[in-house]
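This report concerns only the one structure given below.
Missing here: one protein chain of the complex. Every other protein chain is in place.
So that you can tell them apart, the chains are marked A, B and C in the order they are listed, and the count of residues begins at 1 in each.
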Amino acid sequence: MIQIVETELPIEAVTQSVMQELGGAMGGLATFVGTVRNHAQGHQIQHLEYSAYKPMAEAEMQRIAEEVRERWGVPCAMAHRLGLLQVGQASIVVAVASPHRKEAFAACSWAVDEVKSRVPIWKKEVATDGSWWVEDPLKNPLTTPKADS
Amino acid sequence: MIQIVETELPIEAVTQSVMQELGGAMGGLATFVGTVRNHAQGHQIQHLEYSAYKPMAEAEMQRIAEEVRERWGVPCAMAHRLGLLQVGQASIVVAVASPHRKEAFAACSWAVDEVKSRVPIWKKEVATDGSWWVEDPLKNPLTTPKADS
Amino acid sequence: MGNPHIYTVLLFAMLREKAGTSINIELPSDETTAPDLLAACAAQYPQLAVWLPHTKIAVNCAYVTLEQPIRPADEIAFIPPVAGG
Partner (left out) sequence: MGNPHIYTVLLFAMLREKAGTSINIELPSDETTAPDLLAACAAQYPQLAVWLPHTKIAVNCAYVTLEQPIRPADEIAFIPPVAGG
C-alpha cells in the first residue's frame, strides 16, 4: 500500500497492509511516524505546507517499497500527507513487516531515508519570523511578517 | 507507560503516551510490534504460552525505559502480553518518540533487544510435534503428542 | 533552420513561486539532455537560474541520467531539493 493523502494519515491501514501481506510468517513490525516539530533551527514553527509532484511521488514511493522487497525480501507500505499541517500532526508513516526484528528496523529506517532524499515532496515552514522552503539552498526567509506582539 | 497485560496489547495507548510526553518537540515516533510466528526452527507453531515474574518484569521494563531516557534523552514506553497467544497475535510493543528519527530507531531497537535479554518473561512454543521453552539450554521437546492425522 | 522545439516543464516549490506551474523552454533540437535543458532554462528564465544547479530532472515520473534523451513529448519536471517526511 502506497498512498498520498490530503487528510489524516491512514496509519492503521498502512501497518495492517504489511501485516496481512506477511501473514503468519511475520515476527516483527517496525513503524515510523514523522510529525511536525514546533521548532526548527531556532525558529518557532506555526505550521507546515506540504506539496508534491503527486504522480511521481507515488511512483517513487512504490519503487522504494519494491527495493525494500528486493533487498530484504519483506513487505513495506507507506503513506504521506500533503497540505497544511499543524505542529504535532503526522506527515508520514512507513511500516515494514519481517520474520525478524533486525531486518524490520533496518528496512524501515532505510525506506524513511530514501523517502526524504528521493520522493518529490516539498515543505514550506511557516514560522513566527518568516517562511521558507526546507532544503532550499538559498534558505532566505521568503516573507518576514511584522511582529505585532 | 509500562504495562504487562493478559489481554490485547494496548498498542495505541503505548504510542500515544510517548507522543504526549514529548509533545510538539517530537519529530519522529519509532514503534516495534512483535507477533507470534507460524514456524520456528522447522517446527509448525500452534500457539505460544507466555509467563513472567510479573513484579520484576515490570521493574526491569521500567529500568530499560529509564536507561533510554538517560542515553538518548527521549521517552520510551512498552507493553508485553502474557498467557496463550495464537499465531499472528502481538506479544510486545515498544515505542520511542524523539525530535530526530535516527535516535528514535536506535533507541527503540536497543530497548527491544534489552527486553529480550533481561526481562524475566518466558515463552513455551507449542508446535505440532511437541512443546518446549524457548531459550531452554536443554531444548528437548517436553511432550511429543501422538499424531492422529 | 526550422522552428525551435518547445519543451514544457512542470515546476514545483520555489521554482513554481518564481515562474508558475509550468514553463516552455525553446531548444533548436527535438531531442536534448538534462544539462542542455537546464542551460537553456537559465538563459530563458533568469529568475530560476540560482536554483538550477541544485535541480534534478524527471521524465515521465522518473529521474533521468545526464545522458538520457529528453523529447518535447515527454512529461518533464524540474525537481528542486526535496524535503518529504
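The rule is simple: a residue touches a chain if its C-beta (ideal position, glycine included) is under 8 Å from a C-beta of that chain, and two chains touch if they have at least 3 such contacts.
Please read these numbers as outputs of a predicted model, since none were measured by experiment.
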Checklist entry - Which visible chains touch the chain that is not shown? => result B
Checklist outcome for this item: Absent-chain interface residues of chain B come out as 34, 50-53, 55-57, 59-60, 80, 91-92, 112, 115-124, 133-138, 142
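Going forward, only the chains that are shown with their structure count from here on.
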Next on the checklist: For chain A versus chain B, what separation do you get between their C-alpha means, in angstrom?
Outcome noted: 26
Item to check | Shared-contact residues (touching 2 or more other chains) in chain B | outcome: 101
Checklist entry - Where does chain C touch two or more other chains at once, residue-wise? => result 85
